[in-house]
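Below is the structure I would like to discuss, written out as structure tokens.
Here the complex is missing a single protein chain, while all its other protein chains stay put.
All chains are identified by letter, namely A, B and C, in their written order; residue positions are counted from 1 within each chain.
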Amino acid sequence: MDNVKLAVVYYSMGGTNYQLARWAEEGAKEAGAEVRVLKVPELAPQSSIEKNPVWKAHVEETKEVPVATLNDLEWADAIIFSTPTRYGVMSSQMKQFIDLTGGLWARGKTVNKVVSAMSSAQNPHGGQEATILSLYTVMCHWGAIIVPPGYTDSAIFGAGGNPYGTSVTVGQDGKMIEDVRSAVKHQAIRTVTVAQWVQKGNQ
Amino acid sequence: MDNVKLAVVYYSMGGTNYQLARWAEEGAKEAGAEVRVLKVPELAPQSSIEKNPVWKAHVEETKEVPVATLNDLEWADAIIFSTPTRYGVMSSQMKQFIDLTGGLWARGKTVNKVVSAMSSAQNPHGGQEATILSLYTVMCHWGAIIVPPGYTDSAIFGAGGNPYGTSVTVGQDGKMIEDVRSAVKHQAIRTVTVAQWVQKGNQ
Amino acid sequence: MDNVKLAVVYYSMGGTNYQLARWAEEGAKEAGAEVRVLKVPELAPQSSIEKNPVWKAHVEETKEVPVATLNDLEWADAIIFSTPTRYGVMSSQMKQFIDLTGGLWARGKTVNKVVSAMSSAQNPHGGQEATILSLYTVMCHWGAIIVPPGYTDSAIFGAGGNPYGTSVTVGQDGKMIEDVRSAVKHQAIRTVTVAQWVQKGNQ
Partner (left out) sequence: MDNVKLAVVYYSMGGTNYQLARWAEEGAKEAGAEVRVLKVPELAPQSSIEKNPVWKAHVEETKEVPVATLNDLEWADAIIFSTPTRYGVMSSQMKQFIDLTGGLWARGKTVNKVVSAMSSAQNPHGGQEATILSLYTVMCHWGAIIVPPGYTDSAIFGAGGNPYGTSVTVGQDGKMIEDVRSAVKHQAIRTVTVAQWVQKGNQ
């Protein structure tokens, strides 16, 4: 049987969700998955990025990260989404990428993707829950199989106990406040594990 | 390998969600599942029921239907919930039943249940979507595997195209307006199928 | 012009939401409101309460607090709800109380109530956002005017920055972890202030 193919699809301005994506990759690889870490296309003009040193540096740092495509989604057995909150809903960059999947959707290629999501916010309760739930609403339309972490590992409690998906608070200095690495890895392992079940069962 | 064990847990005053539950049972049995159709405990006093002829008749008609217990939830590999909307959120009877599962939850017995949900309302957009989504929020806390129907079958379009779960509008006369039987059956078959994958993969 | 009449309707097992309700009362009175702090009816049997010393003590401590009635809701110009999370949705006790307002609703008596909500959870991201949003979904059905705090005061940032409503994390010892008193008071003042506008404008 093939390894599970996992796409970790993220949007990041300052590097937080990129880091979450990398930790997810780490966990998923330990669980035997083939992993692609992929950034969604940027909507902001280059001039906006240039004005913000942190943003600019992050864009520079991740210029080798491939941009997510519809082919990646079709390729994937499982997808983990990671997006900062924007007013309690996924960022417009993530939404735009998802909105363009109508063709895949119409051909039934989004069905049974095993999915999970992560988020970040500047305030502890600044949309960390609601943002992930907005992604799961979308995933229902896909006919995906949604695998939230719940409280399936003690690492989740240490990371703030978000049962919808791992989330993290970003301080004024741009650094993560909680230590969520173990929770992210667990979430990725869990997602890959369920995808293995689906793959094996569905043969 | 054992057959998948499916609990169809419903709340019904006038019979709509009971009927949805029976159709789910029908589909699930065709898919080879062992099925228990179970009603959640009533919170209303008998005196309220007595005053409402439709309600009273339904309670009478379903007096042989077993009341859902925590043992049923522990027994089940998969659970389909069916609840009328009450202001866009599941009915208090359903919520109360779920709120009492803390012991199961603490022992990890809610993890990896394969779940799906259905709803009804008196208006076409009177909470049919939101009610199901409120159940999925709860299911994240359980560490369940959420299997919405999406648009995985043409029957769904005929039933109003609710990707979160089958829903139906109840007319002034208490009868269902849309013909949702095929959509319910499909949702049940899909839920059982994914539960089979999880069961087989997870051995 | 009459003072704004505010009902603070809460459910509490261990005292957290009762305390939030009292702080809301404090803020609302400073803003000139007439306030009723009201508990929703308990659904649990006395035997369950007896087995839990903290719960029992809280029930004892608050036995003089009036139980919320439909008359209180009709009386009120504004309502603040406070409920612990139960799996990311309001507690069944709160839901049951609200589900019984169908008569008020049918007579148009829930329209234009100025409402806001608060919550608590044992994990920082254990439903603090989602629980409040579940209440706002319900409030849409009422035709209420929903007044979330947003980020309208610096106290909100200190309390975890929940824009949906004040929320608090309850530690293993049953004590609140964040200091949310100022945020609760601000939320109450804001709710009363908007209710004053509605009252004055609507004359």
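Here is the rule we use: contacts are C-beta pairs under 8 Å (C-beta built on N, C-alpha and C of every residue); 3 or more make two chains touch, one makes a residue touch a chain.
None of the values given here were measured: they were computed from a predicted structure.
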| item | value |
| --- | --- |
| Left-out chain, listing which of the shown chains it touches | A, B, C |
| Contacting the left-out chain in the complete assembly, out of A:18, A:55, A:81 or A:142 | A:142 |
| Touching residue (missing chain; options B:59, B:130 or B:144) | B:130 |
| Residues belonging to subunit A that touch the chain removed from view | 43, 86-92, 95-96, 98-99, 126-127, 130, 134, 137-138, 140-142 |
| Chain not shown, touching residues in subunit B | 88, 121-130, 133, 157, 160-164, 167 |
| Interface residues of subunit C (partner: the chain not displayed) | 105, 108, 110-112, 133, 136-137, 139-152, 163-164, 194, 196-202 |
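Note that only the chains that are shown with their structure count from here on.
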| item | value |
| --- | --- |
| Approximate Å spacing (C-alpha centroids) for the pair subunit B, subunit C | 29 |
| Chain centre separation (subunit A, subunit C; CA means) in Å | 34 |
| Multi-partner residues of subunit A (at least 2 other chains) | 133, 163-164 |
